[in-house]
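Here the complex is missing a single protein chain, while all its other protein chains stay put.
Order of writing sets the labels: A and B. Residues in every chain begin at 1.
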């Protein structure tokens, strides 16, 4: 019994932090640009494929640092794509209704899938974690793959890093100002366009890193873009209006519900996340960290 | 002062022209294209039902598939289990299924959420309904309900045989035209203009003593009913109700139609649906390139003409008379004139 609960908590944490890694960049863009970026999953996928290519170039039995180089490469490539997307898509749609940006990102998701298929083909690909992360540890009776622990730690590190960035640095302060009132920020002489650009690049780079870090857990195929998308959306929305802390807490909450739901009611796989999403939004429509809206 | 009679006549002419164009299809096209045209006709009204909510009331629904599927499955169940029920009554009941889903969901959700939160809530509910369908034996689970017959309608003085695809096609386009015209009338009736007022300034409209949520709920139920009607009409045409029609990608369809055609214009979703049908047809023999083609086209449309195709036409016209800043101005005018 204790064993089962321990493992279920552990699996819930793994779900939560994997989803948070994907959702972090998403929530950043959502908070500042108010765009729910459908293409995030697509760029997550490109990050995974870029890192796959890097690891393939180095050959088998990869040490951890090669894995990290793959993650860096994914961050750079996807960050650059983010620059292009902001320049050519988001910037042009800033003055029209948000719904159009939504459609643009949906179109980008399709383009990402098509591009991956053209570059890397349709076959399923996979990579194992680096050997130093491919073992297990026991905590009590509970069986914990080190790679899963690595994913959980990555999520926590990403969270702390983002919190520090947003709250303790100058750029973080600027981002917060622009998020609250871009019009006023512009009047104060801030280069709002540049702050948007930095946020988008950073958010995309996060998607790339997430793709690289989660890749050894996942089969790669052009469908990968959609796999984390819905649950990352859920985490962002339940978290509330672009709040990093909200997304982190939401990921933990939904991860535990999903994990325990599956443990207790195995006949209904994959349904608890959606149920919890609906119920939480009904009880607290603006999300965990969101303020109640007036209009 | 806007002369609604002139407007009504103009739009009636548009609807009649559309009907005439669709009516010609069986004479010039093969049965595959006829089938596609029937689906496009249904999609047009499906798109209108979504835009009724979006441009009419300002509610962003990301779960219209649940209404569409509600109507489709309602219809499929009735024809399978109560075959003696008159066809038109079955259609009405099918549409009512969607209306009921909208009512229940609207009562719960409209009080609480708005904006993108409302959108995600609709998405989550819609996915739940999708999963529910795939798990219910009564609804055929993943394989769906197949072999749904087309009707023979008893008219008292004779019978109307709709069992052939072509006959049923004519039924579809006439039914869809009627519903479209009815929606136009509603949107331009006092009630529709009240909804416009709610969309544009909720607080002031509330101060005038309007029960905002009551009206939003009404609009939501109407939209859901119309979407379900589309689903109910489709089922005897395709002769199958499968869970694919409840999947979230179906919910994105009316959004794409609307934004592609132009949300600011009543017939925008129609233009978008036809264009999408054309893209679908054009990419049907591509090996692995159809997604990227659709993506690039969509991106191009959104970037180059963000007001949709009809928005572009309108902007062209506006630019001829006065030179204002095209994009924002175009949006503004199109917002206030939604439903023209």
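In this section, contacts are C-beta pairs under 8 Å (C-beta built on N, C-alpha and C of every residue); 3 or more make two chains touch, one makes a residue touch a chain.
Criterion: contacts and distances are computed from a predicted model.
Matching "Glycosyltransferase RgtA/B/C/D-like domain-containing protein", "ABC transporter substrate-binding protein", "YeeE/YedE family protein" or "Glycosyl transferase" against the UniProt entry of the left-out chain gives the name "ABC transporter substrate-binding protein". Within the set B:92, B:132, B:165 or B:191, the residue that contacts the chain not displayed is B:165. Touch with the chain omitted from the figure is made, among A:216, A:239 or A:285, by A:216.
Contact with the omitted chain, checked across A:8, A:37 or A:105, is made by A:8. With the whole complex as reference, residues 28-36, 39, 134-135, 141-144, 146-147, 164-165, 238-240, 242, 244-245, 280-281, 283-291 of chain B touch the missing chain. Of the residues in chain A, those that touch the hidden partner chain are 4, 7-8, 11, 14-15, 18, 117, 122-126, 128, 134-136, 143, 145-148, 214, 216-221, 223-224, 226-228, 231, 258-259, 262-263, 266-267, 269-270.
The rule is short, and it goes like this: only the chains that are shown with their structure count from here on.
Centre-to-centre, using mean CA coordinates, chain A is 33 Å away from chain B. Touching chain A in their complex are the following residues of chain B: 54, 60, 108-109, 112-117, 120-121, 123-125, 127-128, 131, 135, 202-203, 248, 252, 255-256, 259-260, 263, 288-289, 291-296, 298-299, 302-303, 306-307, 327-328, 331. Within the complex, the chain A residues that touch chain B are 34, 36, 88-89, 92-93, 95-100, 102-104, 106-111, 113-115, 117-118, 122, 230, 233-234, 237, 268, 270-271, 274-275, 277-278, 281-282, 285-287, 293, 295.
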